[in-house]
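Have a look at the structure below, then the notes.
Rest of the complex left out; these chains stay put.
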Amino acid sequence: MIIQLQPDISSKQKETLIEKVNGIGYKTTEVRTQLGDYIIGIGKKEFDIRKIGQLDGIRDIHIVSDEYKLVSKKWKAKPTSVDLGDGVYIKDGEMAIITGPCSIESEEQIRKVVKHCVENGIRMMRGGVFKPRTSPYAFRGMGIDGLKLWHSIASEAGIKIVTEVMQTSQIEEMYPYVDIYQVGARNSQNFNLLDELGKVDKAVMIKRGISGTIEELLQSAEYVFSGGNEKLILCERGIRTYEKASRNTLDLNAIPILKAKSHLPVIVDPSHGIGIRSYVSQMALAGVMAGADGIIYESHEIPEKAYSDGQQTLDFAQSARLAAWIRESFAMRKGFDLL
Amino acid sequence: MIIQLQPDISSKQKETLIEKVNGIGYKTTEVRTQLGDYIIGIGKKEFDIRKIGQLDGIRDIHIVSDEYKLVSKKWKAKPTSVDLGDGVYIKDGEMAIITGPCSIESEEQIRKVVKHCVENGIRMMRGGVFKPRTSPYAFRGMGIDGLKLWHSIASEAGIKIVTEVMQTSQIEEMYPYVDIYQVGARNSQNFNLLDELGKVDKAVMIKRGISGTIEELLQSAEYVFSGGNEKLILCERGIRTYEKASRNTLDLNAIPILKAKSHLPVIVDPSHGIGIRSYVSQMALAGVMAGADGIIYESHEIPEKAYSDGQQTLDFAQSARLAAWIRESFAMRKGFDLL
Amino acid sequence: MIIQLQPDISSKQKETLIEKVNGIGYKTTEVRTQLGDYIIGIGKKEFDIRKIGQLDGIRDIHIVSDEYKLVSKKWKAKPTSVDLGDGVYIKDGEMAIITGPCSIESEEQIRKVVKHCVENGIRMMRGGVFKPRTSPYAFRGMGIDGLKLWHSIASEAGIKIVTEVMQTSQIEEMYPYVDIYQVGARNSQNFNLLDELGKVDKAVMIKRGISGTIEELLQSAEYVFSGGNEKLILCERGIRTYEKASRNTLDLNAIPILKAKSHLPVIVDPSHGIGIRSYVSQMALAGVMAGADGIIYESHEIPEKAYSDGQQTLDFAQSARLAAWIRESFAMRKGFDLL
């Protein structure tokens, strides 16, 4: 169960409430986020909801039997809008476009991508400064200095920064320079990292695990939310299956399912989802029709020269066309009476 | 290698040709389809293509090193158009819509679906009369009598029939009443069935296996083609993965990949692909944007009363809307300069 | 529910029984096998089992709520023993060893393998005469003539024949020459084939599907049993997963699970299960310890020259050693107090 508290609930009232909830055999966890205070009750016994609902200091109470609770649509039907400032949002009813290279490589490269974004009305840029690599001998990114450089150029142009955080010790140093912390597929169940991101007041985008279930993605989001951070975005990026003709199997089924189960915005990464440049645009548009609230894809001035992921990266001409098609498709989909 | 023969090649010329090809260490298979005669050469040695290409009686010769050859785009860049008569086609550049119930249940049911198709400009109807069921105690379909009944009603209305053939012994009895033989996911590698369907001059739609690879789907199509039948359609219907929130994982990545590898038309089955009624439309439209040449989905007057698959079946109002959206989306996609 | 009938039940008594069962809302299917007559009741309503159990002509009645019923251990705790004649069995408490080449290739090859079997006390030989091949251009086996030849040599030596049947039309022509019909992984859900094999009184070995679940394997066996044939053997041969370092992923978990759920004997195919010659023996022995009632593996005089599957085939020296190790390991396992 989720109990939303009044902002002015007294500690006495809260104590009484917790005693009552424990009294019916439920364990309680207190959650304080940027937007509100909650008591989460964990248990299985049936009880009369009115007996608790009538206590003082309570705004509302909801029965949510799923393993994930705060990210569920069962208590919060209204979609979450993630506000990044300067009129940039990721939310239901709008189409977020995020593009940029796999790795941040140089000042020159950053300037070119920022310019490309500005010219195409794209307000969010992706790029890695800390790179998770399966081989210890591969390029691991420009690090925090790369991020600072990027931030100085992007913020001037009004471009928001989306970049991966790989461990808790990076959260603080990255904080001034990042708009959305990305949790990568390999860290999707790094619970310590999720816990710590719950304490931050910047947006967090969680990628689905390499073989993560939809349920597990929602539970990972629950970690961040219950840690105190409601600014959450979910990202489908393809899962691992037996099929080897594509890098991953982009599971677009996940889009309508996540949108139905959760109030959080959901975006799609077609670059990792298929892994082959000439098919990225099709899959991006398929993601739009499946109901995504945004598309994140890789672009680079000269993909063949990118330090990593070049084979799935669009050049600027392709990216410009794709951005336009995404918007057209989204406008059409909004006209349909879909869920 | 694929050698296309002149229609008027003499047996002497053919003999010389086969000797030459065997002489360079290649095994040969002769293939005669509705549209042409071919010699397929199987081998790995390098050779000078001109030495064979200059022989008499040859129209063209192509090196195709894939395991599948005749269905490959490498020798036939022009997309295959499957002509069902009466102006009904499945082909690149058009959008085929196929709908109908999981199982054919009764005359009344058939009449209602046919009427629904006619009213919505849908020219092809699906339905099962032989039903593959995991349990031997489940409803196994109306059989050949159901098919005859269906044919008498549908053909009058100009509606083409798509239905599953489960074994070779059914091919002949079904022949007068069927427009497209469907090979189900469980029979996708039933090579005897594929062989026999190669001898038929009606269209064959092959569904991807429950855990079939894209490569295997093309090889299954190669069986039918090399058996003599070029009227082939490929169908993505979802694959088996670890994810259990949906019935299958609709692998839309397969669409652009199949379209790039093969000259055959490719359609999508979102009903089996996600298995949940309220998400079928989104996935159908996603399929359109991914590049499909057609959509096949389940519909029924009262899905809750369907003998099978009711949970993934649209009612007629939903179906009518979806058909319109599919056409709108397809028209938009055609305007994009996608592969 | 499964109702075992008395052999001397009168048609009147049977009629009364069926009426009663229908009366509580259950559909009935009559099953007659080599060993007994049964009425299968399909339904979900609760009922008083005594009301039916006291009717005349009934031997016993069992509630089995699984999708598979006749192959379940819930009504028949005693393990099924498949008797192949001449003292050859596949059954719980013994260790069946089956070996031979992937494909039957020639008289000389047959004679050598038969000799190898005889010398090592192996009573069952495997080999394919009809070969399912993903490519239509590959070797498809020696066919029925190969089987006849094989039978004449093997039966003289007291060796039983295990070979794959690919379609219903082959069942009858193979009948005089086969001891165990093998249903291959690609035909594991070819329900017509399973139906027809239910009418035969020779043993049937069903391989798990390429991505078949344990539940589906039991349901496929249910088809054969409910068709009238109790002489059934289940075979784990590896499943398709994302891991590509081995040909398949041998799922030895399936062994104790199948043995707990069903009364049928279960054997393991380590050759297809791992697909790499030098690891076949380890996996065979692992299968023994996991609880298998038999091991089926590929052997050939000169594996490098085998027409197919050479890379996973043992030579005779390796095979002889493996057979001895299997027996030693099995003897040890029997001494343990395992399930």
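To keep things simple, chains are lettered A, B and C as they appear, and every chain counts its residues starting from 1.
Here is the rule we use: a contact is a pair of C-beta atoms (placed from the backbone, for glycine too) under 8 Å apart; a residue touches a chain by one contact, two chains touch by 3 or more.
Model, not experiment: these values are computed from the prediction.
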| item | value |
| --- | --- |
| Full complex stoichiometry in copies [only 3 chains shown in place] | 4 |
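In the analysis below, only the chains that are shown with their structure count from here on.
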| item | value |
| --- | --- |
| Turning angle required so that chain A lies on chain B, C-alpha fit (0 to 180°, nearest 5) | 180 |
| Equivalent interface positions on chain B and chain C, same or different at half | same |
| Chain A-chain C separation of Cα centroids, rounded to whole Å | 49 |
| Centroid distance [mean C-alpha coordinates] between chain B and chain A, Å | 38 |
| Touching two or more other chains - residue numbers and ranges from chain B | 211 |
| Chain C-touching residues of chain B, taken from the complex the two chains share | 27, 29, 40, 42, 67-68, 132-137, 166-169, 186-187, 189-193, 195, 209-211, 216, 219, 222-223, 226-227, 240 |
| Interfacial residue positions of chain A with respect to chain C in the complex | 211, 240-242, 244 |
| Partner chain A, residues of chain B touching it in the complex | 211, 213-215, 239, 241-246, 249-257, 260, 273-274, 276, 278-279, 281-283, 285-291, 321, 325, 328-329, 332-333, 336-339 |
